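First, the structure itself, so that you have it in front of you.
Rather than the whole complex, this shows some of its chains in their spots.
For clarity, chains are labelled A, B and C in written order, and residue numbers in each chain start from 1.
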Amino acid sequence: MSLVKPVEYADANPAVKAVYDDIMATRKVAAVNNFWKVLAHDPDTLARTWEEVKAVMAAGSLDALTKEMIYVAVSATNGCEYCTYSHTASARKQGMSDAMLAEVLAVAALANKTNRLANGYRVPVDQAFIPQF
Amino acid sequence: MSLVKPVEYADANPAVKAVYDDIMATRKVAAVNNFWKVLAHDPDTLARTWEEVKAVMAAGSLDALTKEMIYVAVSATNGCEYCTYSHTASARKQGMSDAMLAEVLAVAALANKTNRLANGYRVPVDQAFIPQF
Amino acid sequence: MSLVKPVEYADANPAVKAVYDDIMATRKVAAVNNFWKVLAHDPDTLARTWEEVKAVMAAGSLDALTKEMIYVAVSATNGCEYCTYSHTASARKQGMSDAMLAEVLAVAALANKTNRLANGYRVPVDQAFIPQF
């Protein structure tokens, strides 16, 4: 059970309804998922977070699928159950196969491993890796 | 200064030299970076980690650039200075532009933000996100 | 199910009972929550942790509500389900409203985001931020 009461569409104020409508139109879905219903008790954070998701996750220099896979790797690293389920679902919608998920998580797992080897041994950064401006 | 003494090529035993040679040949570089020199005091971990990096980071279902960008996003999330510098350098070699780095970090930053909103409100996972087998 | 058996009041030894009595008296509650019952299998850690909670969470330079909100922000950051539920409940007892919780989590989420932007870009610390003694 969430720590604040989720806001259903029927009970939402106009500002919240406008965000819900935009989420459903943008994603071509018939309902919003729990994350947004819970955020909706704080309409400013709801609107700001949705605008950020829409802008940051849209195709740009990187395509939308690559972005969703980065999201999955970060969420697995942080142990966020909700985001792991929801962004794996989003990535699958964008075309991620089981084989691609396997590679996303193999890279994330390897990075988590070598991050600790580098930090644990306090490896000094090679000069060659430091940009010169 | 690292917590164990780095092993220079001239001082390396044959097993370590073989790994160094393979790293330089695979990456077409003239020397190995500090991470490997420090790991070399433990030749088993050196060999195992290099084999894993070679296998996991090679192009597969995902291309090598996408994998390097996932590595950067995870290393930024964990705050690993060494890996952030070294894998940003690797990703740039694979073709990552400043604009692409900006999107990698914008996605990683957003995921770190929403991971805490989802965990902080304890948002229940939507049934629709849970696979049915 | 916890990894060691919780200790109920009736089964507790005198040292554990003394801690339980002090928790109930200090908090004006009729029973101790699961965290303490599980810690009780290790009476030294139980006593030391309770003394620390009592001293650190009491009003000082900061009031008790501010301290509970910091606790919630850290627990959300670490993804600790138990502590998120229990310290949100404590903060509400101290007067935290839904609107205040929304601001606590919005700040925590923002900090988690900018922490990764700063770490991911390896932004150098401005001299002006470094104290001179």
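Throughout what follows, contacts are C-beta pairs under 8 Å (C-beta built on N, C-alpha and C of every residue); 3 or more make two chains touch, one makes a residue touch a chain.
The shown structure was predicted, so the numbers you read here are calculated from the model rather than taken from an experiment.
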Message: If 3 of the identical subunits are displayed, how many subunits does the entire complex have according to this structure file?
response: 6
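The criterion applied here is as follows: only the chains that are shown with their structure count from here on.
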Statement: Most central chain, judged by mean Cα position vs. mean of all protein Cα atoms, is A
Label of the chain whose CA centroid is most distant from the centroid of chain C: B
- line: chain B to chain C, mean C-alpha position gap in Å, rounds to 34
- line: Whole-angstrom distance, CA centroid of chain A to CA centroid of chain B, is 20
Task: Can you check how far apart chain A and chain C are, centre to centre, with Cα atoms defining each centre and the answer in Å?
output: 27
Residue numbers of chain A (touch at least two other chains): 3-4, 45, 78, 80
- prompt: What residues on chain B touch chain C, complex-wise?
  reply: 72-73, 75-77, 79, 81, 84-85, 104-105, 108-110, 112-117, 119-122
Query: Which part of chain A faces chain B closely enough to touch in the complex?
result: 1-4, 33-35, 38-39, 45, 49, 52-53, 56-57, 60-62, 66-67, 69-71, 73-75, 77-78, 80-83, 85-89, 97, 99-100, 102-104, 106-108, 110-115, 117-126, 128-130
- prompt: Considering the complex alone, what residue numbers of chain A touch chain C?
  reply: 3-4, 41-42, 45, 78-80
